[in-house]
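Only a single protein chain was left out; the remaining protein chains are all shown in position.
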Amino acid sequence: MKGQEIVAARNINLEVKDGELFVLLGPSGCGKTTLLRIIAGLVEPDEGEVLIDGKVMNGVYPSDRNVAMVFQNYALYPHMSVYDNIALNMKVRRIPREEVDRRVREVADTLRITELLNHRPKELSGGQAQRVALARAMVRNPRVYLMDEPLSNLDAKLRVEMRAELKRLHRMVDAPIIYVTHDQVEAMTLGDRIAVMDKGVIQQIGSPIELYENPRNTFVASFLGTPPMNIVSAEELVGVDGLKGLSPSGSLSGLSVGFRPGDVAIGDGPLSFDVEVEYAELLGDEVLIHAKRGSTRLVIRAASHTYAGQTSLRVRLDPAKLYWFNTEGEAIRQG
Amino acid sequence: MRRLRGHERVSGLEQLTGYLFVLPTFLILGVFVLFAAVYSLWISLMHYDPFFHTVYPVGLSNYKYVASSRLYWFSMLHALEYTGVVVTIQTFLAFFFAVLFNEKTPVSRFTRAIVFIPAVTSSAVISVLFIWVFSAQGLLNAFLVHLGVHPENWLESTTWAFPAIMGLNIFTTAPYFMIMYLAGLQSIPSSILESAALDGVRNAFQRFRYFYFPMLKFTVFFVVVLGIIGSMQLFDQVFIMTDGGPGNSTYVPLIYIYNQAFVFDNFGAAAAASFILFVIILILTLAQRRLISEVRWA
Partner (left out) sequence: MSRISPRRVALLALTVSVQLILALIYIIPFYWMVIKSFRFTIFANFPPNLLPTLQTVGNYVYVWHFSAFPHWYLNSTLIALSVTAASVFIGSLSGYAFARLRFRGRDILFYTVLATLMIPFPVVIIAEYILMVDLGWVNTYQAVIVPSTASAVNVFLMRQYFTTIPQEVEDAAKIDGLRPHQIFFRVAAPLAKPAYAASAIYTFIGAWNSFLWPLLVLHSVKMFTLPLAINFFKGANGSQIYWNQMTAAEVLTMIPTIVIYVVFEKYFVKGIALSGSKG
């Protein structure tokens, strides 16, 4: 198959397409970095195949896979100038000096680091080091970009800037980018598609909006979105008017109900119930109300003017925006 | 779904590079340490004359010869006495030096540099210099006459020659081991000592008892082991200053081994003597490993 790669690990099948920014999202230790290192060839999978352009890459030396990798700590060569950092890969491949020079300057220009070419890595700021790391990847014109939490060492403001920069670069290159992060905001804003991973297993793959709207299980549901989705055991909501009728099994036993903080409103009516307020965070126009229903903690996002500091509230669910999960935490699709 | 697992990729090239990189070390250490040790054991079972190539097995007779030599056991006893005294004093003194010179004062850097000079100086230079220090017209006497002590020709006295050599070695090795303790002290984060101060650890004794000693236990072990191995192999200073004399009063095992091989051409006996020495050093270092691990500081 031309123009696409298939990456497979065990019976996890990932297919990453040209021009796509594919995010591997998950908490630390979930195996996303291992997966990335398998694709890079730094780690050999115990089973399964890695294919690039339909060719099996297992056993191929990392540099011969034509992949580029950007590391969390940038992994610049501390003893070399920025220029040499970018040029090293071409030098060891014995590309003519003029050609190396032309390409280094071209990529430095794209990333606006031309004036840094003679500096040493330790003289660079975090953002500059990140640009150099990107330049080192881009200069090779690789078949795949692999990025391992490239923004996690930057401070919040710079991270937003670099995110925009990455978007810009992404549009300039055809090769797909496989991007590892534990930050769901980064994943949602950058990713064309996201694979959510937990405990070495891919939980769900889809576009950000698909994952947000149709999480396959409670892990995905509670990992995406700030604040995360409320998941309440249906037992806590026994007696809530009209809830039982919405249940996919017609009963409430063994099920959990999920709803986003913004899909619950203050007020009485069908699907309403009482909660005890623990504290509220005022964010300006909005207020986040941290409340309790029985032993379960909930978060409610409401307009500031609708909440007057009550210690107990009646809240109403939106029947169209309920999620149902079974005892294994898997989503039950309706209709 | 099953868990994602993988192993670090090891290419054949990496394996090959690994073997090539360790090869030179193994060639040299293999020949000059491992093979030499075995060869030495073999020689100890032979009558061995390397110059006339007369080599024939003699069983354990070299060991019998050495084991029945009064001079050998006399030298061994000397070495043990020397090790006991020198290792004990230098271990404590080096620790004291380290704590003292770790204190930042306007002169600490400079004075520490001076104290370390003997550790970078050739044993031959120091030994000859201390022939003067211990001589009748030497520095030690010049100092002692002020205290009303009768001057002595230290190296020519059967009573004092050996203690003088002990003193010289404590003088030169204490600064060397001081550096080891300094490295250990500097690896203790200052935040630990600060939080200890907040916990009510105030005086120096408590700081030692609860922090320095437990945290430097490994360094202490190292200093003692290196001290023992070094002391049991004492040679340069004795060879240069007294050559075992006067009257064998400074005779040590390495002088015995040297003399057997290079004075009496008795290489088999020399090899046997060195093997016995090895076993004794091994026992000492293993024993002290037990000892240190049984001492509980906190």
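When the chains are written out, they are named A and B in that same order, and each has its own residue count from 1.
In this text, contacts are C-beta pairs under 8 Å (C-beta built on N, C-alpha and C of every residue); 3 or more make two chains touch, one makes a residue touch a chain.
Since the structure is predicted, the reported quantities are computational estimates derived from the model, not experimental observations.
K.L.:
Considering the complete complex, identify which of B:L77, B:I117, B:V149 or B:V263 is in touch with the unshown chain.
P.N.:
Candidates B:L77, B:I117, B:V149 or B:V263; residue touching the omitted chain: B:I117.
K.L.:
With the missing chain put back, one of B:V66, B:V87 or B:I131 would touch it. Which one?
P.N.:
Missing-chain contact among the listed residues: B:I131.
K.L.:
Please output the residues of subunit A touching the missing chain, sorted low to high.
P.N.:
37, 40-42, 61-64, 67-69, 71-73, 75-79, 88-89, 92-93, 136
K.L.:
For subunit B, enumerate the residues touching the unshown chain of the complex.
P.N.:
8, 10-11, 13-22, 24-29, 31-37, 39-40, 42-43, 48, 50-51, 97, 100-101, 103, 105-108, 110-118, 120-125, 128-133, 135-139, 141-142, 145, 171, 175, 179-180, 182-184, 186-187, 216, 218-219, 222, 229, 232-233, 235-236, 239-240, 253-254, 257, 261-262, 267, 270-271, 274-275, 277-278, 281-282, 285
As a convention for this text, only the chains that are shown with their structure count from here on.
K.L.:
Which integer distance in Å separates the CA centroid of subunit A from that of subunit B?
P.N.:
A distance of 59 Å separates the two centres.
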